[in-house]
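Contents: one structure, followed by commentary.
Here the complex is missing a single protein chain, while all its other protein chains stay put.
By letter and in written order, the chains are A and B; residue numbering begins at 1 in each of them.
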Amino acid sequence: MTTAAVPTLVGTMGVDGLDTLVGVLAGDGWEVLGPRVRDGVITWGALRSAGDLPVGVADDQAPGTYRLRDRGDRARFGWAVGPSSPKRELFPPRVPWWEARLEGDGLQITPATPPRRRVALLGARPCELAAIAVQDRVLLGGPCPDPDYAARRRDLLVVAVHCTEPAPTCFCTSMGTGPAADGGYDLALTELLHGPGHAEPVYLVRVGTDRGVQLARRLELRATTDAELEAEQAALDAARRRMVRHLRTEGIVELLATTLEHPRWDDVAARCLACTNCTLVCPTCFCAAVEEVTDLDGGIRRERRWDSCFTLGHSEVHGTAVRASVRSRYRQWLTHKLGTWWEQFGTSGCVGCGRCITWCPVGIDLTEEVAALAETPAETPAATAAAVGAPGGRSGDR
Amino acid sequence: MIRTVRDLLEDHRFFRGLDGERLDLLAGCGRLEVFRPQARLLREGQPADRFFLVRSGRVLVEIDLGPRGVVPVETVGAGDVLGWSWIVPPYRYRFDAVATALTRTITMDGACLRDKCEQDPALGYDLLRRFAGVLAHRLAATRMQLCDVYGYPLAGAPGTGP
Partner (left out) sequence: MGSEPATGHEPAPATGVGPGGGDGVGLTVPARYRVADARRETADVVTLRIEPDGEPVAPGTPGRFHMLWAPGVGEVPISLSDGPAPDGTQWHTIRAVGAVTRALCALGPGAPLGVRGPFGRGWDLDAVGGRDVVVVAGGIGLVPLRPAIRALARREGPGRVALLVGARSPDDLCFADDLEAWAGGGRCEVAVTVDRAPRGWTGDVGFVSNLIDRLPWVGEGTAALCCGPEPMMKVCARMLTDRGVPATAVQVSLERNMACGLAHCGRCQLGGRLLCRDGPVVTYAAVRADLEVPQR
């Protein structure tokens, strides 16, 4: 396990440095994953060389909208985030849990061993690093660490890329997760463009772990100029200022606990399709289902797969869903992600990546929903009663 | 030490908080009774001239459904009150009630009490309030009984599939 170091700037490299980096990682036996354009989106895929990176591609994101666009320059990271996140590698959609076989009259039970992959992520956004930290708390921080996640997490190398092109759907500044990361990576790059459109960018390189230090030594770095440092600062400040959406996090736990009967929930329930897109793209959503798969030859496999709190089955007890209405399920998702996650795990569940806003087919924006709740909080007596734990709550005389 | 009707009335949950003067008044309308198992306390349709403060034992409230037989509905026990038809017109019992264990009651003369309530509306209001409480409580419990909360499956509940 690599040890953390104080993040330190170690130099600047050109575009060919990216190639070198990919080569070094691949040569060391890492499976290098990075952003690729596929099916009209930027998604995590195998990087054979830096040539696989998206060149001059931007992502135009808005509620319910995602389009790629030609930037007309040579930026490799001139976009925000795609629909998929490192969650797909660390917490895959379907993993085996254990296998069993009935032998004679006894059971042979074998825990599944996670594949021995050494994954290097090249191009992880600060919000994605924050999301990994959130999932670490959920899956490793409890009474019993998840063995599959722990194994995949152990052999993970992270090359982060700070964000200079936030999307209008991003709100990482509200969540304190970006646009730059201050840790959680082996290496971090900031892409700087100067000069005409056809000029190649340069990359400021920082190290965050001993392993990162070793890697950096094998890259051709030159000293970073003051101008470059200023340009980096300016780019990050500009990114912060460009953040269009904001989520007021102060007092949010209490706000969500006292507005459970707010009429806004009816409003959003009329729009929400319970399609589960938001939970699919969210980098911290971890809800899972467990399935029993049997073979004709007597083999039994138990698998964990992604699930969503938007499904009826998620809250089913004795054949009935506890949360039968879309309204109660949307409310569960939002109040959990932004509110009760704190009590359960000690952090927020949201990292401000904005994916749920972009990928919602009807464009529901949780920052807007929270703002609406905050506008007229504790509107109903029931909400107040629930908040102060008064006996009887909503039940009154009927 | 012999305990009087007044002492026992004061102890009973139903009259908790009632002032001494009123207790004296009510004691005059009450007497102690003992019912053996199978003894009938109320019969449906009869004039409702009594109500019972149960001190111990068990009384079963039942409904005679004719061909379907007599159906047990609810039991009352120590601390409960049985019979409220005396205070609402037409002053006729709506159910049958039979003791299923040795039961001791303070039996109150409903007709006598009705007169006293006409003369003393404040007393009347107090008694009505207490009975309203009992009825509300019973109604809530009866509704829970109707809901069959222990039953499975919960047919027709939202979220249940085909």
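Just so it is clear, a residue touches a chain if its C-beta (ideal position, glycine included) is under 8 Å from a C-beta of that chain, and two chains touch if they have at least 3 such contacts.
As the structure is a computational prediction, the values presented were derived from the model and not from experiment.
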Options A:Asp210, A:Asp267 or A:Glu343, residue touching the unrepresented chain: A:Glu343
Omitted-chain contact residue, chosen from A:Val24, A:Ala62, A:Ile300 or A:Ala374: A:Ile300
Of A:Trp44, A:Phe171 or A:Phe286, the one touching the omitted chain in the full complex: A:Phe286
Contacting the left-out chain in the complete assembly, out of A:Pro93, A:Gly142 or A:Pro361: A:Gly142
Chain B, residues in touch with the chain not shown (by the definition above): 13, 37, 58, 60-61, 69-75, 77-80, 100-101, 137, 140-142, 144-145, 147-153
Absent chain, residues of chain A that touch it: 97-98, 100, 102, 105-107, 109, 111, 138-139, 142-144, 146-147, 257, 260-261, 286-290, 292, 294, 300, 302, 304, 307, 309, 313-319, 322-325, 327-328, 332, 336, 339-340, 342-344, 385-387, 389, 391-395
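The rule is simple: only the chains that are shown with their structure count from here on.
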Cα-centroid distance, chain A relative to chain B, in whole angstrom: 63
